[in-house]
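The structure that follows is given in the form of structure tokens.
Each chain you see keeps its place in the complex, though not every chain is here.
Labels A and B are assigned to the chains in the order they are written; within every chain, residues are numbered from 1.
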Amino acid sequence: MRVGVLTGGGDCPGLNAVMRGVVRKGTQEYGYDFVGFRNGWRGPLTGDTMPLDISAVRGILPRGGTILGSSRTNPFKEADGVRRIKATLAKEEVDALITIGGEDTLGVATRLSGEFGIPCVGVPKTIDNDLSATDYTFGFDTAVGVATEAIDRLHTTAESHMRVLVVEVMGRHAGWIALHSGLAGGANVILIPEQRFDVGQVCGWIDARFKVRYAPIVVIAEGAMPKDGQMVLKDGSTDSFGHVRLSGVGEWLAKEIERRTGKEARTTVLGHTQRGGTPSAFDRWLATRFGLHAIDAVRDGDFGKMVALRGTDIVRVPIEEATAKLKTVDPALYAEAGVFFG
Amino acid sequence: MRVGVLTGGGDCPGLNAVMRGVVRKGTQEYGYDFVGFRNGWRGPLTGDTMPLDISAVRGILPRGGTILGSSRTNPFKEADGVRRIKATLAKEEVDALITIGGEDTLGVATRLSGEFGIPCVGVPKTIDNDLSATDYTFGFDTAVGVATEAIDRLHTTAESHMRVLVVEVMGRHAGWIALHSGLAGGANVILIPEQRFDVGQVCGWIDARFKVRYAPIVVIAEGAMPKDGQMVLKDGSTDSFGHVRLSGVGEWLAKEIERRTGKEARTTVLGHTQRGGTPSAFDRWLATRFGLHAIDAVRDGDFGKMVALRGTDIVRVPIEEATAKLKTVDPALYAEAGVFFG
């Protein structure tokens, strides 16, 4: 048995831990061989491989990123994509493919598995935690930890000075990182993409907070949007020097708060620091177990499935279940957090 | 409505976060008053109270320990204990009691609730994660994080020198901290109380590891025990200066390894560092949600219940369900980790 492995999509702490779990158990317990495909689907498309044995995965558990590299290449958008992948798999004598990735990567695996008979097992990956069918994805806990530590640091500044502090965190379509880090960090306002916010209400919370003698901390997901008519400068417009501007919503909100409340506001944009670096202990544990169970699925010939976390158990679900619907923040959960606003 | 709150048993990061959740929601949404009882069950026994309003819980979210203090006092072992507690509750006009604690504290709450009609709601707390009926308890993730970071640091020493490094972590009756931190840290041997270990096998793993050019890291729970006939020096014996000795199993194992393999071994005993300090983001989130749901149970008059985590949901279960049986590491889960041994 020879198993191919690839990682696709954005960076996420824990990718290497998955691979280590796959290769250690597959080699030691089942006697399988492995081959790594470089840079997501580009690897099997172009035949770009690297050796993936026990020595290759030694020491990678605590390392962020992916030793295989990644890409957003979609074989269905490439000429002759499926045929080229099949050719590579045949040439490399690969009997099964473990694909570690998010919505796009797993979507491709679903089709390759279902429509074209390529035996795929999926491992879900998204820093944003927005995949259905799994309680958590690895990388999310790390991102929340980085954001929470940043909010912790801002608290002392907020106490000593009378400035509004706005923290922009990841989350284009789902507010999980904002919600969890905002709750864990004791933020006074949390804004998520699932619910358009009213700048006036935000300023009301800010004023309320100042009245208890502390400056407010506002956590905002990068994908959060104000209500209609409270516009934010969009990507693609140009400034007076002709540069195309990507205006972060955090910076925009800080400006709006200054304009409306008369208080100073400062912005922190955590950016890629949330998705780099060593995974948290939780993420290493989850990613390792995903790896161990993914190779079990291969051994069982249980293709077209994805490993998932349910409570403390790792289970298998059809890949399409995970990708059919974005897992967004439940309004009731968001409302629950509202007791800490203001 | 006036609600009493107490924290019992050992220290655990997240206790303050629970109280903050209880008081914020109870005050703001339900208009309740609160009173804090100091030092676990000793508080209601002796009438030792402190104010517990919103200003009292401000800023405590990231702080370890408990602002109420704690103790291991058991009212059923005190003369006239139940009557004295009832008298205090009557005097303080307390309508319900939120008890945050482990097996012992919750066991008392079960009896007070069931046999004596005192309306109690429980919040489970144990650093060791060994309470049934909840997927996780707060504090556990923090402890695993501290232990994992220590193991991470030991790896570089293990690579540069040829020494066996033994790390003793918490876990008297259950090996959850050892298992999770050992997996997350990439330990080469993990020893837990649930399964007596064979020193010869441990030394076999150690020799195997040295053959791949690295020194081994052994994670051992404080309650792990060697097989019969491989004795460990017990608490209560005396050394040649007449001092009573408490010999940690980690130090004992390091000595045994040195004697049997001829390799140098060094011990790290993390001790109380695992249960102190700021809670991890996960533990703050879990503890906060436990607090929010505990006060909801009070509002619903749902006494004799404990809040618990199931997947990503907070549910209520009878308190006795949690305390009836210790949650130990499943042998299958321990076996799963074995692929990384040696």
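Rule of thumb we're sticking to: a residue touches a chain if its C-beta (ideal position, glycine included) is under 8 Å from a C-beta of that chain, and two chains touch if they have at least 3 such contacts.
All figures in this text were calculated on a predicted structure; none of them were measured in a lab.
What's in place is 2 chains of the same protein, and the file's complete complex has 4 copies in all.
Everything that follows uses one rule, which is that only the chains that are shown with their structure count from here on.
Copies subunit A and subunit B of the same sequence differ in orientation by 180 degrees, per CA superposition (steps of 5). Between subunit A and subunit B, the centres computed from C-alpha atoms are 30 Å apart.
Residues 24-25, 28-29, 58, 61-62, 135-136, 141, 144-145, 147-148, 152, 155, 180-181, 183-186, 212, 278, 280-282, 284-285, 288-289, 292, 310-312, 336, 339-340 of subunit A are the ones that touch subunit B when the two sit in their complex.
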